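Removed: one protein chain of the complex. Kept in place: all other protein chains.
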Amino acid sequence: MKPAPFDYLRAETLEEALEALHQAGTEARVLAGGQSLLPMLNMRLARPALLVDIMPIAALREVADAAGALRIGAGIRQAALQARPGLARQQPLLAAALPWVGHAQTRSRGTLCGSVAHADPSAEIPLVLVAMGGHVHLRSRRGARRVAAEEFFTGMMATTRAEEEMIEAITLPHAAPDSGHAFREVGRRHGDFAITACAAVVDARSARLAVGGVADRPVARALPLPSDPALEDALEQFAWSLEARDDLHATAAYRRHLVRRLGRAVLEEAAACRA
Amino acid sequence: MDDCGTPPGTLHAAILRSPHAHALIERVEVERARALPGVAAVLTGADIQALTSSLVVGVKAPMECWPIAADRVRYVGEPVAVVVARDRYLAEDALDLIEIRYAPLPAVVAPRAALEPDAPVLHAGLQGNLASDRSFRYGDPEAAFAAAPHRIAVEIDYPRNACTPIETYGVVAEYEPGADAYDVLANFQGPFSIHAVIARALRVPGNRLRLRTPPDSGGSFGVKQGVFPYIVLIAAAARVAGRPVKWIEDRLEHLAASSVATNRATRLAAAVEADGRITALDWDQIEDCGAHLRAPEPATLYRMHGNMTGAYTVRHVAIRNRVVLTNKAPTGLNRGFGGPQVYFALERLVQRIALELRLDPLEVLRRNLVPASAMPYRTASGALLDSGDYRAALEAALAGGGHAELLARRDAARAEGRLYGIGYTAVVEPSVSNMGYISAVLTPAERQRAGPKNGAQATATINLDPVGSATVHVASTPQGQGHRTVLAQVVADELGLHPQDVRVVTEMDTAKDAWSIASGNYASRFAPAVAGVTKLAAERLRGRLARIAASQLNVATEDVVFAGGRIFARGNPDNALPFARVASASHWAPGTLPADMDQAVRETAYWTPPELTAPDEADAVNSSLCHGFIFDFCGVEVDRTTGQVRIDRYVTMHDCGRVLHPGMVAGQVTGGFAHALGAALFEEHSYGADGSFATGTFADYLVPTAMEVPEPVTLHHETPSPFTPLGAKGVGEGNCMSTPVCIANAVADALGLKDVTLPLLPARLAAHIHGPEAARPGGGAVPVAGGRQLFGEGSAMVAAPRERVWAMLLDPTTLAAVVPGAHDVQRVSETEFRAEVTLGVGPVKGRYRVALTLSDLDAPQAVTLSGGAEGALGFGRGTGRVTLAEDGPERTRIGYRYEAEIGGKVASIAGRLLDGAARLVIRQFFAALAAHAGGGSAPREGIFARLLRLLGWRR
Partner (left out) sequence: MPRLKAGQRHWLHLTLNGKAVEGEAEPRLLLSDFLRYELGATGTHVGCEHGVCGACTVQIDGAPARACLTLAVQMEGAAIRTVEGLAPAPDRLSILQEAFREHHGLQCGFCTPGILMSLDAFLREHRRPNEAALREVLSGHLCRCTGYAPILRAALAAAERLAKEAGDA
């Protein structure tokens, strides 16, 4: 169980990385924390010809408050962000979800943007990004663009990122002063892929629920407030719309069941912590 | 194992394994692999078979058992080729260059299905999949059933699981051509009866197979018995390569193909009196040993044969034991060995008896337990239960484990509407296996011809060196049972030394050590047998030393005392000699020894208990020497929302005879408990109906972590075994037998379940709690089941006339133009196409050979497509019917239904990927179709490619 051969480029600057990606095209992969990519390399599921290590690039190791949002560079590790002072206040949803991302031993190296790039439909960070209405910042030699999270994820490990593009950063709008947030996840064991994960954002007038692990990507939807009797039907519709499937660990019906129950629970919790 | 030094020039092996559950091997192409620089040898099944003989099969049946497939693969993960190269990385590169053409065959997965007359047959010589069928009768079960007021039965499908030690298998083998001899270092755990099997397979006499084991094996739990086919494989590879060869199994190999416990289909009925007393049992067991009957199988089925009545006084027993072969990995030793399968049925039955007769389950237990006064107690099928006061242990557990409080907690929880249940189990834990029990699979006449097999030979050697320090060697293979700690203590106690002064050597070497077929570390034999025989050796050595000292101290031998590193006269501690002085006398001054004493340098003791006799004419067999007793109870709560099981309290009472080392015993209990908890809640070696293997990584085979395993309350009730030197019995396996069913009984109590299937999937429990799901609002298709088998249907509206869509579907030039990643598209005939395609999802990319056939053409309305794809990452086969209907002048409705099966590497290790990928492909299909038909521009995604993906393969 050893990786197939590849070249390795330790990129010191963004330009160097972008140039390498431009030249290698589909044969290159960006290496950041490596916590999703290395298992695939070891199992020889992935066999890129070139790995571009972007972790030495200083410009990507920045976390910044920018216009009411948190901008997280591609070099930021999950553990580092978890330890950021004030995270729970600015980004309560992210703060609640990060402990569910793998284990301490993988968060120490795994990056937030790496998880977004990997686009696993059960992953917590893409779910939070979608729930908060965040953005993905892509860059290639041709230029930069910004994609809304909900448009970025297109399926199982599929995104709108073009082959020579890399994620430069993600931005997450800060929690609105009047809003409440809640996150819950059900898996077989602690640290496993979520069978269903729910993230809720509730303010005085609106409620938004994002669900991971059910559809082939994280999906968010505006729903009636928890106090509104219409929520029941809306949740039911939402649960069915995700086209859940059976797998080894859970049935489609179970996933829909969790969307209804867990979904309501996080919406209520978010509404309660707002008050 | 991987830390052990290797000889200079050692090469590294990697093994190519079958992606198919059942297929004929049509062609093996290894030249490209051989040509890779750094590769020393590539061996196919034919190469190996030319150098070796089939492994001995434990039943009288016309079948062979090879460590590698030659003409046919029978399970996913079966070895098909071995590469030997400079390092492991290179060896795996070479594996990628081997091309094998398979002709897939239908597979059979479930044990009952394997017995159907039309089931696919694995071994042609057998005429079916039944390898053994024996019926046993003890007492008069028919009369007992006829006389009993109640007949209560359970039907159980016990799943497959395995103990998955964190250190995997490892083998270093070398061949010496001059002597025609093999030298093998492997983390094999015994029993060393297998040494004979390996030597025979390698076609050498036993003295030309030197088998050594490392000082430490990283956990085994029985599993490392199963390394032996790889010893044959790697030894043969070393012979061909002309160099020492090392192979370390990786985790994917381990999960797919090491050694799993059997799954078993059981029907068990009891004849029951109105008060809950069981008068007879009727067992019907179908044991699934996987694709090959690998030694010592079908031992899992017979290990418990003497104690099929558990802890109960049931005098009438009927047993039918069948052994079947299926397209799954071969089975072997795993902690609990046969116990989990038997006790799950028996103890579920006891709970059902209580339920159906409206009795307290504890009362049913009490009424059936073997009474203390009957000890030693001979069971109906021949086991001799050595000692115990089961009733007293049970009452002590209830009192000490807070049973009354637990009942109150249940009442309180239920009053709040929570789902809380209590389960009980009583089991007898056998240990120190009789090497003859497995011969019960033979008829008495067959046994007669084969000669008797029995006993449980254990050996220990103590050496005294010229400075008088003691070294102990035992024929055992430690895997964390505390050999060094316990044996040093045993010897030190006997010789009056400090434990740190005694050195314990735990490597085994069949060329130099005293050993026998029962040697090894299995069947919980360490404390009762291995520690026991060490005590015997120490006693004898002490006897010799006492005589030497007596003459020097001028006292009688009986008055010599060993303590504090000195040997002295009883009552006069000043009349003393240093222990080392006496212990070294044999080296420096043999002339001073008593005249009739040859030496006091080395003492080897052998021990086998006389109670372990061969099975008798009536098939009664004392399958194990010791029988510990366990009584467990637990309280669990099932989460109403998630269906997840939380263990509120688990109490386990053990009578394991004399406790030699409380810390070690505690570790064995908590360790066994964790395995059992995994079996109850998380672990299953899961196979699709087509034999594809679904739990190929630790992300899908779920081993419980510290977050999932609570600490049980452990209690002891010691009744020393009269049959072992130290009074100890085995202790490490019991919870694997008692705990899965105890938790199942508790969950059944919480939810009012009649039948319980392991593992206790939250999805399954939630479905029971909440009943069937309401229909989809507004109707609409319910998405079909995912998994390895994919079915689906759908439709799309396309803004193009029907004829154009039809032409598009059938045009090979369009095909060549639009299939993304196509390297080569060939039209073989009007209706047959072949292509080489590279496809990927995320970073997972693979190259595939694709074949597609069109049939049932009904232009321009319908066509059936069937196809297959095969590549390094997996394979797929499928058929689909596509229909085109006009829906206005420029509009066509395309409808499709498809069925596809997928398997191979991706299915085994990244099943999640497949399910998602299928959906991705479906969605892209509609987008591409609309774009192509509507825009008229070059489509971004080829329609035909999408269809191919839908129909044939996933990646």
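Each chain carries a letter (A and B) given by its place in the written order, and its residues are counted from 1.
Quick note on the criterion: a contact is a pair of C-beta atoms (placed from the backbone, for glycine too) under 8 Å apart; a residue touches a chain by one contact, two chains touch by 3 or more.
Because the structure is predicted, anything quoted here is derived from the model rather than measured.
For the options B:T213, B:T279, B:Q457 or B:Q481, the residue in contact with the chain missing from this view is B:Q481. When the omitted chain is restored, the residue from B:A299, B:V474, B:A614 or B:V709 that touches it is B:V709.
From the set B:E78, B:D216, B:E733 or B:E901, the residue in touch with the chain omitted from the display is B:D216, counting the whole complex.
The chain not shown here touches subunit B at positions 2-3, 89, 163-168, 216-219, 221, 250-251, 479-482, 663-664, 666-667, 669-675, 697-699, 703, 705-707, 709, 711. As for the chain not pictured, it touches subunit A at residues 1-12, 16, 20, 31, 34-35, 38-39, 41-43, 49-51, 53, 55-56, 79, 99, 102-106, 108-109, 189-191.
We take it that only the chains that are shown with their structure count from here on.
Distance between chain centres (mean CA atoms), subunit A to subunit B: 37 Å. Those residues of subunit B lying in contact with subunit A across their complex are 88-89, 92-93, 96, 250-253, 641-644, 682, 686, 694-695, 697, 699-700, 702, 704-705, 707-708, 761-763, 766-767, 770, 773-774, 776-777, 780, 783, 785-787, 841-845, 872-873, 905-906, 909-913, 915-917, 919-920, 923-924.
Residue ranges on subunit A touching subunit B, taken from their complex, read 1-5, 29, 37, 40, 43-48, 118-119, 121-122, 154-158, 186, 188-193, 195, 216, 233, 236-237, 240, 243-254, 256-258, 261-262, 265.
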